[in-house]
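With one protein chain withheld, the remaining protein chains of the complex are depicted in position.
Coming up: chain A.
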Amino acid sequence: MLRRRDTFTGLVAAAAAMQLPRPGLAQGSAARTLRVVPQANLTSLDPVWTTAVVTRNHAYLVYDQICAVDSTNTPRPQMAEGWEIGQDGREWVFTLRSGLRFHDNEAVRAQDCVASLKRWMVRDVFGQALAAQTDELAALDDRRFRFRLKKPFPFLALAIGKSQNPCFVMPERLAVTDPFQQVRDATGSGPFRFVAGEWNPGQTAVWQKFDAYQPRQEEPNGLAGGRMPRLDRIVWTVISDASTAASAMVNGEQDYWEYPLHDLLPVLRRSRDLVVEQRLLEGTYGVLRFNHLHPPFNNLAVRRAVAMAVDQRDYLRAVAGDDPKGWGTCEGVFTCGTSLASERGSEILKTRNLDRAKAALRESGYAGEKVVLIAPSDYPQINALSLVTADLMTRIGLNVEVISADWGTVVQRRASKEPVERGGWSVVHTTSSGSDLGVPTIHLFLRANGPNAWFGWPQDEQIETLRAQWLDAKDEAESTRIGAALNARAMEVLPYVPLGFYWQPSAWRRNVTGVFRAPATVFWNIAKN
């Protein structure tokens, strides 16, 4: 079958390899404008209203944060000069740096931070956990605000400064908006201003340097440190066709491509003008989720039979290619390389044996019930994960029906709690940043509170108890012990099957300087020669 991507991959590869001298008729752009191909279309501007990654990336340009995590995921002061924690751990007082201003030239006040925190705490999972422990959140004066907690919450700074969906500070007049209504005005106090007049959703979004921004006088470190705007303009151009984006990069029409498709990476690497490197600090983790409400996956023995057949390397090769530098196995529920990472109880994922899986399935009581696997055809990575699962499930003897649909349909259907005969589902896949799988509180796939859990709705009291205990852990050792216990329990009852992680590199032209590794795609400190 003729595929668009295949057709052009060869053509672009040839061009990249030859690098013929060109007259440059189509070249030319302002040296201090960075032309970016973003990973998706920026359709909404409010990072509280939607959790879309592209909106979060926009938010990092426009808004500032009270605190932000560094490259070791440790929260550091950002807008805050610092914070003081009361002796009993139940009172946190934050003090803002002086001279901070919003893009409308209004001063940033503690009241703005309080309103932004309150709005964010309604929608964010970590924020909700924080809200549950908060007695009072109030401004003390224009530069100071205070949390009074019901009990110590040592992760407070991490919660508000985490890399994925953190609390961004908006002016109070905007932050008082209902969290379920979209804020339309993108006025922030971050290093770049959003140019609303040039926004053409689906095509172009433009930001300009905010001259009054006051960066911290520190080197950037993860998302912490100095957020020095070194570009006059940043222009995002949505190029939905990956092959065209590759050509635009090779041809010098774009400067930075956030998420190149893995099968186009060799093409980009062959171009002498391009750098292709891992920019994100965390990998992207694959998730195989069962529907625990209906047969056959309400049967633990069937779930375990599938887990015995899983070989993470098959999945990762399907997504990211044969080069093992592009991916890594991670046979536990927490992000590998973090303090909670554990393989206690993970032996089942090391089985990797179809014959043993078949035998386990035969003994499970599986009666040939239909397994409906919904695969998003417009998400190449998740689609690849889905197809590998469909194949292995068929091979061990499950009666699999693959429903291929677009993402919009998948997200609706996965919300259905009906049996498959009435439009339900049995298996879905998704991916998640490693940053979201590092601690139990924000680990969506580890929640096992039945109807309130993430789609699939697993129920396991032991997991829920351990999650609650972790928040109360007194020290690092206890936190690690609970993490290991959680991993063991998750591997026993299998709310989901972890599928390892792959790296998502970015590509940029060699004249783009100052690119640094961070947990999210951010554009401060970057310049263009």
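The criterion applied here is as follows: a residue touches a chain if its C-beta (ideal position, glycine included) is under 8 Å from a C-beta of that chain, and two chains touch if they have at least 3 such contacts; residues count from 1.
Throughout what follows, contacts and distances are computed from a predicted model.
Student: Just go with whichever of "Multifunctional fusion protein", "Sarcosine oxidase subunit beta", "Succinate dehydrogenase / fumarate reductase flavoprotein subunit" or "Glutathione transport system permease protein GsiC" UniProt uses as the name of the absent chain.
Tutor: UniProt lists the chain left out of the view as "Glutathione transport system permease protein GsiC".
Student: So one chain is hidden, and I want to know which residue out of A:Asn200, A:Asn353 or A:Asn511 touches that hidden chain in the complete assembly.
Tutor: A:Asn200
Student: Quick one: which of A:Asp406, A:Glu461 or A:Glu478 touches the chain that's been left out?
Tutor: A:Asp406
Student: Among A:Gln133, A:Gln208 or A:Asn251, which one touches the chain that has been omitted from the display?
Tutor: With A:Gln133, A:Gln208 or A:Asn251 as choices, the missing chain is touched by A:Asn251.
Student: Go through chain A and note every residue touching the omitted chain.
Tutor: Residues touching the hidden chain, for chain A, are 2, 4, 7-8, 11-12, 14-15, 18, 20, 22-27, 41, 43-44, 49-52, 123-125, 165, 178, 180-182, 184, 200-204, 237-241, 243-245, 247-248, 250-251, 253, 378, 405-409, 411-413, 415, 430, 432, 444, 451-452, 454.
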